[in-house]
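Here the complex is missing a single protein chain, while all its other protein chains stay put.
By letter and in written order, the chains are A, B and C; residue numbering begins at 1 in each of them.
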Amino acid sequence: MGVPQFKALRRAYGFDEVAIAPGHVTINPDQTNIQFSIDGVTLKSPVIASAMDAIVNPAFAVEFGKLGGLAVMNMEGVQARYDNPQEVIDQIVAAPPENVTALFQKLYSAPIKEDLLAKRVKEIKAGGAVCAVSVTPANTKKLAPIAVDAGADLLCVQSTVTTARHVSKSVRGLVFSELLEMVNIPVIVGNCVAYDVALELMETGVHGVLVGVGPGAACTTREVTGVGVPQVTATMDCAAAREEYYRRTGRYVPIITDGGIRTGGDLCKAFASGADAVMIGTPFAQTKEAPGKGYNWGMATPHPVLPRGTRVKPGVKTTLQQLMYGPTSKHDGTQNLMGALQVCMGMVGAFNIRDFHEKAELIIAPSIKTEGKHYQLGLE
Amino acid sequence: MGVPQFKALRRAYGFDEVAIAPGHVTINPDQTNIQFSIDGVTLKSPVIASAMDAIVNPAFAVEFGKLGGLAVMNMEGVQARYDNPQEVIDQIVAAPPENVTALFQKLYSAPIKEDLLAKRVKEIKAGGAVCAVSVTPANTKKLAPIAVDAGADLLCVQSTVTTARHVSKSVRGLVFSELLEMVNIPVIVGNCVAYDVALELMETGVHGVLVGVGPGAACTTREVTGVGVPQVTATMDCAAAREEYYRRTGRYVPIITDGGIRTGGDLCKAFASGADAVMIGTPFAQTKEAPGKGYNWGMATPHPVLPRGTRVKPGVKTTLQQLMYGPTSKHDGTQNLMGALQVCMGMVGAFNIRDFHEKAELIIAPSIKTEGKHYQLGLE
Amino acid sequence: MGVPQFKALRRAYGFDEVAIAPGHVTINPDQTNIQFSIDGVTLKSPVIASAMDAIVNPAFAVEFGKLGGLAVMNMEGVQARYDNPQEVIDQIVAAPPENVTALFQKLYSAPIKEDLLAKRVKEIKAGGAVCAVSVTPANTKKLAPIAVDAGADLLCVQSTVTTARHVSKSVRGLVFSELLEMVNIPVIVGNCVAYDVALELMETGVHGVLVGVGPGAACTTREVTGVGVPQVTATMDCAAAREEYYRRTGRYVPIITDGGIRTGGDLCKAFASGADAVMIGTPFAQTKEAPGKGYNWGMATPHPVLPRGTRVKPGVKTTLQQLMYGPTSKHDGTQNLMGALQVCMGMVGAFNIRDFHEKAELIIAPSIKTEGKHYQLGLE
Partner (left out) sequence: MGVPQFKALRRAYGFDEVAIAPGHVTINPDQTNIQFSIDGVTLKSPVIASAMDAIVNPAFAVEFGKLGGLAVMNMEGVQARYDNPQEVIDQIVAAPPENVTALFQKLYSAPIKEDLLAKRVKEIKAGGAVCAVSVTPANTKKLAPIAVDAGADLLCVQSTVTTARHVSKSVRGLVFSELLEMVNIPVIVGNCVAYDVALELMETGVHGVLVGVGPGAACTTREVTGVGVPQVTATMDCAAAREEYYRRTGRYVPIITDGGIRTGGDLCKAFASGADAVMIGTPFAQTKEAPGKGYNWGMATPHPVLPRGTRVKPGVKTTLQQLMYGPTSKHDGTQNLMGALQVCMGMVGAFNIRDFHEKAELIIAPSIKTEGKHYQLGLE
């Protein structure tokens, strides 16, 4: 209509808006390989448990490690602030809803104790698991060396939005290339959602990139600040950066889709969008191994002046074993996530994740709102 | 915005997103012809009842045959595993919801008995109906000859996703051209959703192709694995393959849209999208002739480690006669499906299904969410 | 991608998906002219009451005529079949919901009495109103002359879908050019939704065209048969036909959007889409002047084997005066429809309906689902 455009608008897609089309050749699920490797660390399954206090404590990390997955421990949460973190978690779980955010703000203002950090790392290592820890960029220089000295195997530097360049008037921003010289373990950085940012992060030498801003169930960043990118588009854009960086350098930097995955269907779509691994929160909060007793909350929830998240209560519904590998009697995609991935790869005809990236066709197919229909059809 | 694209996304459409535009000339409904023929078998009506245990037993097949339709009997379900299948169905119907999937897993692990298979085929033939049976690809070589020897008229080889080529490490995949040499009856194969796959299946010599992955009411493939293609697009793509194959060879291979059809409107849209016939489940489960007593469940429901479906209870609401031909006092499209098809063809001006394929214009017109409005307008 | 396309899909829009953008110059509402003329008959307001038995009886037609509108009486409904039609309406109103469709089917199988037809026409004329009557194409040759002889001023020939050519094996189709020679009053024909069909109907010489298939509140044509076109696109396409026909011949054939209009907003959008007048049902059923006592039902509801509609109960909520001209204390667009049209025309800067056609800019702007928000914001 000839109106000059102030700025361009680009369509982005989320899990609920796409589906995977079956392939032209099918294979048996037992012929698929779903291993995930990052800088020499190889996991049986490409699933990482989020660094959330209701999910990962040393015991959980050990159990999940035994099942072939990887759990990240939050180095700025209750594990690092309290001698008896379970007591604090129980206090949060018991709080009435109207008081919980204020309680978060109070409990998370206790100081981080460096000796506790080292102790937690050693507990995980003692259990025989790969030990991954998470820090925010502002605390990385102080906390990362402690974790590395204590034996951590993998470091996540994670905030709501992370770029290779951050401007701050108080402190000099974290420079990832310097960090990599300081620590001699693989470093995963995030979260980001854009091609350029992912590419620039890869160019600093980091070993993995976390993808996702605003899509998680326990996160309200988008409601509070308007910021958020649906995960299919975010993952596809960062996957394009990975391919370009690989083409240029021959180094393959995996991307890990973090946030918004609730079912096997979501998980399969993340891989079809280009993810090498996924980071999951709420589904793990539903396992009986998680310390949160069926509750969960995000890392931005305790923010002192602008909380972006809340406590949710998904309930205890499964075990780690059932969630990951079944067998299950649930038909809604909430259990046997790895079985679902392998069945999906079989229908697409993909032998491994890289093959799945290439062969999985994504279609735009909004999920049918079936509530009314289910009622009409007698869904029990 | 200049971001390199990891992969293309194509828009797909389902029944609820389209409508049929009336034609430029109208005809009287009684002038329309809705017969369906497949390799010499001609049906009065282009409707096939799904091979579901809650729907098709020999008695149902005989009754539906009398009305001019075709019912497919599942050769791997309760009819083939139990001497008294109705007892087993009654047990499923009586189970509390929380136990039903586990019960399915147990009941469907009983062995398939070859003598029962032959007995069921003969029961249908004794009733004077065309006998169609369904097997999965993995069991086809073993079970198909038994059914053929017992007198079956038509064979469906059906799994969630079927292609002309399947890779398996345990057994050599089913080769359809070899199957066709082995059995001397028409073979319908599916399900598929893509142009290339449909074309390749037709090239093997099969006599019909089933279309649909993931859209059925009693199926949760899309929730569990992310895989699923909306039926309008799936049907249009396979219809394009049929036209191309016909153009090349002069052989017309009908396509049968299977899944997601609940009303006359859905059924008419399937034909407008290019279907030659439709396969229907849940609406038949609502007839008093069905053995499931108002319940229904899909063929992937009993999967031992990853069930994709559940028992639903649409209830007993009609008879086969009323469902197919009316008369009806229902105004919601759930009865007199053939009357609806003929009225629709009249409004489009189509004398037969092929004519309807050509003349029916489809528009993208999302169905109006009328709940609120109906309330406001006083729908009772 | 690269899949051959079986048929094209075109996007169509309904009232809820569009909005009107304000104009570049505004005028006072009292400067707008909303008169409507059709072949010498001029109405104060461009609104026609649907030929529904729950709405139009002779008394209603007379009252609405006094207010400057036009009501169409159904010549094949209870007014033409029963000496005391109000008794029959009361019987329908009193029936329990589960029996009402069957009751319709019984009551509407009573014979049409020609003397009653003439009597009803004379009652309307005696009240001083313009008398408009409605017949279906199949009965036009028999019933239209009776109405004309009795003094009818305007004839509607109306069915769900009407084209200039209809094929029937029993009777020779109605030829509109012959009908126009037979009756010497203006003839309005419908319903149609397509450019070509509207153009062809105009070429037969008819004086007006009704637009709309499947959008009405008391109509379920789309659920039953899949057929239906959203009203904004239907109106725009028929308006394009009117413009083309006018350009070719200099004769202006008004189009009347029929169905789906519930509020002032819908009504304004119909005119912005190109309507010269609108035909409305349910809102009139809500007036205390309507014989249906707050109930309504469509003309396809009593179909003997395939009813497409149902009795709805919008309730008695207003008077004809308030509905049309206010004043009102309702803020939801359900009253003072003509005031709303004039305010809208003022905001667009249009002096009359033709000017509004030219100046009203339509944007695609899906209506916000505000239920949740209203709750949050405290809508009472």
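Side notes on the structure shown:
Just so we're on the same page, a residue touches a chain if its C-beta (ideal position, glycine included) is under 8 Å from a C-beta of that chain, and two chains touch if they have at least 3 such contacts.
Keep in mind that what you see is a predicted model, and the values were worked out from it rather than measured.
By the touch rule given at the top, the unshown chain touches A, C in the complete complex.
When you scan C:Cys131, C:Leu201 or C:Ala239 for touch with the missing chain, the hit is C:Ala239.
Only one residue from C:Ser45, C:Gln105 or C:Ser273 touches the chain missing from this view: C:Ser273. From the set A:Lys66, A:Arg165 or A:Lys288, the residue in touch with the chain omitted from the display is A:Arg165, counting the whole complex.
Listed for subunit A, the residues touching the missing chain in the whole complex are 1, 3-7, 9-12, 14, 16, 97, 101-102, 105, 160-163, 165-170, 192-194, 196-197, 200, 213-214, 217-218, 220, 222-230, 233, 262, 282, 294-295, 301, 304-315, 371. Where subunit C meets the missing chain, the touching residues are 8, 10, 13, 18-28, 30-31, 194-195, 236-237, 239-240, 243-244, 263-269, 272-274, 326-333, 336, 339-340, 343-344, 347-349, 361-365, 367-368, 372-374, 376-380.
Methods note: only the chains that are shown with their structure count from here on.
Counting the residue numbers used at the interface between subunit B and subunit C, under half appear in both copies, so the two copies meet with largely different residues. Our note on geometry: subunit B versus subunit C, Cα centroid distance of 39 Å, whole angstroms.
The geometric centre of subunit A is 56 Å away from that of subunit C, both derived from CA atoms.
In subunit B, 10, 194 are the positions where the chain touches two or more neighbouring chains simultaneously.
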